[in-house]
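Mind having a look at this structure? Questions to follow.
One protein chain omitted, others in place.
Then we have subunit A:
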Amino acid sequence: MSTSITSETGEPDSEETVLRERIAENPGPALFWLAGAAVLLALELGRIAGWITGLGSAVGFAVNVIAGIPRWIGGNVADATVPIAEYFVGDALSLLLLFGVASLLVGLAPWSAADRFDFGASPRTMALLERAAVTAVLAALAVLFVFTPVGGLVRTAAAAPFDLLSSLPTITDHEVISNRGHRTPGGGWEGTFLGLSPAVAWGIRVLLVYGYALVLIGWVWKGYEIFRTHYRQADWTPRDDTFDRFRSHYWGLFGLVVVVLFIATALWAPAVSPVPAEENIYSPYSYEVEYLEDGEVATTTIGNANLDTQSDGQNTVGPMSYDEYDRWAPLGTTPNGQDMLTHLAYGAQTSLVIGLLAIGLGGLIAVTMSLLTAYYKGIVDVLTVIASDSIISIPAFLLVMMLSVIFDQGNHVLAEPLNGGVLLGLIFAFVYWPGMWRSIRGPSLQVAEEEWVDAAKSYGQTPANTMRKHMAPYIAGYIMIYGSLLLGGVIIFTAALSFLGLGINAPTPEWGRLVSDGQSFVSTSSWHVATIPGLVIVLVVTAFNALGDGLRDAIDPEAAAGDANTDDTGAAAAGGGG
């Protein structure tokens, strides 16, 4: 866990060993903290293993797509020239890709082979040779994985323990605290947790989920405090002031709380929803529900039951009520008769994946470009200005719409996961990086002029190291501010697209589609279908805006008090459009 502390506080690598020694000297507080972490982990081991499996399959998908790019380019080149070119170009590009990965690996590795074997070549050639060697190893591995059964075996072996672990029960499981059961003729409940009514059982489970999330955050904060009091060498760092400023910023704290609730809802979507999405939304005719009818317990498929519990103006299952099949519906049902809260919780998941993908990837591009342009200036800067100006001058919403429709109609591979969600995230990253780059351009140009950057250059630091160690940390804060402000915009845009029937297709739940489904019932008894998702969007977007404001006031107090122009990026980013 020591690594997590260092990465969290952004200590440079060279201090890591020192931190390790400091912990070895006084292991008490660290062990105490680790024990708590172990308890938290044990309680939710199954779910965490499930997340890791999900993450693993996402990484696998990404690797597959990236590995397919050289072949695709090769195919295009072959169409324009001779067919044999496909193999040459494809293989050459694959090697180039692997060389890039190798350079990254060599850069990240703490030691370098070039230092061990010294045979008199210049450092430049040595570095190149080292990378070439790693590339060769990677290429051999890739061939082994693709053309022999080894790949499949390794994949199964790696996934097996996590699959096993993810089947373990956790305290927030439906099996442990069940809210699905039916009334008994005697007036009680059967099949629910301790025979309580489904509403109470569900309430207990939801409280456990948010309680767990809060304790988790408390524990991370505790870890930082332990680090600060016992293991940090400096008594004070500028970051302390940042935290203090944020702690007294109530508007920002409100945003943080709501954002945490949103993320917890997304991560624990199966536990928050009263019925599993698989049974209620994806394949309702493969599962059955038991209920009490005329004093006897009867059985029907969930699909049939859903047909009777539609909220379509004539017939309504409103918020906080039971439907006629003894199912507890905390937020009522949708016009299809499915459970509304299940839709909302899984919709939060969809929004979170899209938002994180968009802001993560877009922010990465923006930071890289801002470092490059601030460091090299000149022609790189002009080219980036032109590229970003071009993307910005195309109306963002229309561009996103067009890209998503074109990829969707072309049945592109990327349009498959999440029924277009991943594709949408990538499109947002492409459309939003220029805006983010513009927002952090000022600060990064300022940093590039600082004396310590000059000093690093004159000490012979490589450009990559100068940018990473001496410039990037100062930009990280700014990208967090704009990322938070933009996330609200991404959520609104996603919802707007699915409201129009584009972007994310059914059955993947999405908030905008709920509003669209319920739009004709707003003035009927089924008002909740369109109203509640809309209010949730307003709340979450406001929270992200508030969090952004809070972060800005904490990280960069002068900008907040000073120039009104800094405001317009944020204001334009988070609002409207959709």
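Quick notes
Note that in this section contacts are C-beta pairs under 8 Å (C-beta built on N, C-alpha and C of every residue); 3 or more make two chains touch, one makes a residue touch a chain; residues count from 1.
Heads up, the rule we're going with is that contacts and distances are computed from a predicted model.
Only one chain is not pictured, and the protein name UniProt records for it, out of "ABC transporter integral membrane protein", "Methytransferase partner Trm112", "Electron transport complex subunit RsxE" or "Dihydropyrimidine dehydrogenase", is "ABC transporter integral membrane protein".
Residue-wise, the contact with the chain that is not shown comes from A:394, picked out of A:160, A:207 or A:394.
Here one chain is not drawn; of A:140, A:176, A:320 or A:500, the residue touching it is A:500.
From the options A:407, A:437 or A:478, the residue with contact to the chain not on display is A:407. Touch with the hidden chain on the side of subunit A covers residues 80, 385-387, 389-390, 393-399, 401-403, 405-407, 409-412, 488, 492, 495-496, 499-502, 512, 515-516, 519, 522-523, 530-531, 533-534, 537-539, 541-542, 545-546, 564-565, 567-568, 571-572, 574-578.
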